[in-house]
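Of the protein chains in this complex, all but one are displayed in their positions.
Entry: subunit A
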Amino acid sequence: MFLKIIKNDFYRKKIITGTVFVFITMAVLLGASATNIVANLIQSMTELQERAVPADITQMHSGKYNQGEIDKFTEEQRENIEMQETMVLLTLDGSNIHFGKNQTMAGTVQDISFVVQNKKFDFILDLDNEKLDIKEGEVAVPIYFMEQYDLKIGDTITVKSGGDEKAFVISDYARDFEMNSSLTSSKRFVINQNDYDEMLEMQAGELEYLIEFKLNENGDSQAVQTAYIEAGLPANGPTVGGSIFLLFNAMSDAAVVMVIIFISILLIIIASLCIRLTFLATIDEDLREIGVMKAIGISKKDVKNVYLNKYRVMSVAAGIIGYLLSFVLVYLFNGNMRLYLSSDLSGNLKYLLSLIAPLFVYFMIVMYSKKILKRIDKISAVEALRSDIMERGKNRKYSFRLLTNKFFSTNIYMGLRDVWKRFKLYRLLFFIFVVCTFIVILPLNMYNTMNSPEFSTYMGIGKSDIRIDLRRTDTITEDFNKLQEELKNDSDIEKYAAYITSSYQVKNAEGSWDYMNIETGDFSVFPLNYLEGRAPKVEGEISLSYANASKDGLNKKVGDEVVVKVAGTAKTLKVSGIYQDITNGGKTAKANTSLSINEEAVLWYIVSMDVAQGVDIREKMDYYQNTYESAQINDIKEYTQQTLGNIIDQMTTIVIAGIAIAILIAVLITALFLKMLLSKDMSQIAIMRSVGLTSKNVKHQYMAGTLLVLTLGIIFGVLASNYLGEFLVSMAMSTMGAAKIELVNIAWQTWLLCPLALIVVVGYTISVCCKVTEEDDLSVVFKS
């Protein structure tokens, strides 16, 4: 009898058993891959950190500076500081760096600097994680640029400055723990000391300093920073803590991991629902056997074990296959990691860590099966021989009478009301359609959001046509004034506004002084959406970025006061609003022009502008680019795209993968579901045909029902991705400084294109799978 059930089960349910197996395997596969990636990430980050020895505190500074004072400070702070080193950056404008056939790096939003390898710590590594040692005439280019400009080892790049020029052969790629990420706004090229000295003589570029500290194991970072500022040491640039590099490095891989884990959990849920469906659909057929077994005194436990063992075997097999396959899959996912973090990912941790996935899946499946099998307890021996498990315990009031139907043909109506009557059964399908819509629309919305001009909102910039960045050059102030003058007289420009960002000291929550970048200007020209409050309008107002206002930052609310040191005197400013910003580590601030500028601590100038109607934006951008060679001129979209870098590429992959997975799941489950439903309803179908319905009539009933479920699923899916999705994305992004992402939702895509695609694909599946067999004799079902 046991054998008979198991055998029956396999023969009768070849397809569903196969599908459940595939889903469990895929869940394990993705789960194991995700943990595998996490393991790789941990291991390679640790290794990279060990080799690169990043600084714990980095103080940027440009202008006058005295190493002697810093050495003295280091000695005083010996209890905290282990090592100190100052890296001198030779910053160049992208337009001065030539490569390939007449190409330059002018288009980049990154700050480019040439450096010599450090002696003590903060090493820049090659792709084997060895310390770079560059020979004369050679250069190591950052991975970011290698990808961006497709630079090859052996290529030549030439630095031109005034009449001088100097050529370098690319000998290595530079893996730079501190500045790998596209989110860090500068990139370091490594050259030989002799070449460096030569470049200094050429007077190419500006000098900037990275005053770096490596702390003792228990060194107090906060204490050092405070002491540093109190000592009045050079500090007109931002201070960066070590943890931010860690975050930036892990960010894009962590995003991939999150998506994979999410999909894996969905697959586990789908597999569980399939098991439930199989059980519900076939238990009626098995009831007789179960009843007989119970009647002849076989214990409930043994009966349940018959079913349970099947899923145990299935989960173990799926676990092994999924686990093994995950190592293949991971290779596809971690290309980014191999490039940026470590070429050698052969650690052992992953073998152990990714065992978690199959074990977890096994327990989930077995537990869920046990829960479903509890129903067997409720079947008494007699009852089991009689009734239909789906119908039990249901004595609801009769609804949806045929007479009340005013709009549909009776057959269509029968299909629609069936969904209501047996929603428990259709629930699986509904859930699948919601999920499928969700995993298509959410990534699509995210992709659209990142590609929309509105994304500037999350980067703390109001929307404008063109943005001009002036970075530090000798002529920066002149250029800035000249540019403003020119804009004033350019009738093609509808409006413009200039912003100056400089570094100020600000009193932090503990009462000591920190450095903070404050942007000043007129923020009413290109308004920004504020989370709370509004832009600073009058003297004495300041607005803070979300990360700056949060508990980890200054811990301020709208209306609170902030003390800022301007030109030596403390000024109290009132917080007028809080906005979102993911640039510069998320911590920025804005104040009205009336806050005087810290002249020697100016970091950069920005000019935003809108062109007048009918003016070609490209042409304008080209004009200003030619006139102000050192400036970076971007439209807002370009700017966000370059800053987000490979995150957008990964989003594209995820959108495509999402669509593929969604369609695969939708088609598979729909086909499976209909097959199960039709075989479950065999006798009801025969009854309908016996009273004179054609098999086409019956088919239309089921098509109407499933299409209704599809429509509902799509509606709920779109709503879920719009609301729940927005919530999830905001949660994930709040660590970066954007707490309230409003997803851009292109109506024709979300409400027309995606639903239509799903309806066409699923509709086709339905029409193909909804086969009511008409060849057999009808009476077969009735004769017993």
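Note that contacts are C-beta pairs under 8 Å (C-beta built on N, C-alpha and C of every residue); 3 or more make two chains touch, one makes a residue touch a chain; residues count from 1.
Rule of thumb we're sticking to: contacts and distances are computed from a predicted model.
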(message) Since a chain is absent, check the UniProt entry for it and pick the matching name: "ABC transporter ATP-binding protein", "ATP-grasp domain-containing protein", "Cell division protein FtsX" or "FAD-dependent oxidoreductase".
(response) "ABC transporter ATP-binding protein"
(message) So one chain is hidden, and I want to know which residue out of A:50, A:201 or A:777 touches that hidden chain in the complete assembly.
(response) A:777
(request) Tell me which residue among A:216, A:405 or A:529 touches the hidden chain in the full complex. (result) A:405
(message) Please identify which residue in A:8, A:74, A:95 or A:697 touches the non-displayed chain.
(response) A:697
(message) Suppose we count only contacts with the excluded chain; which residues of subunit A make the list?
(response) 388, 391, 395, 398, 401-403, 405, 409-411, 417-418, 421-422, 683-684, 686-697, 774, 777-779, 782-784
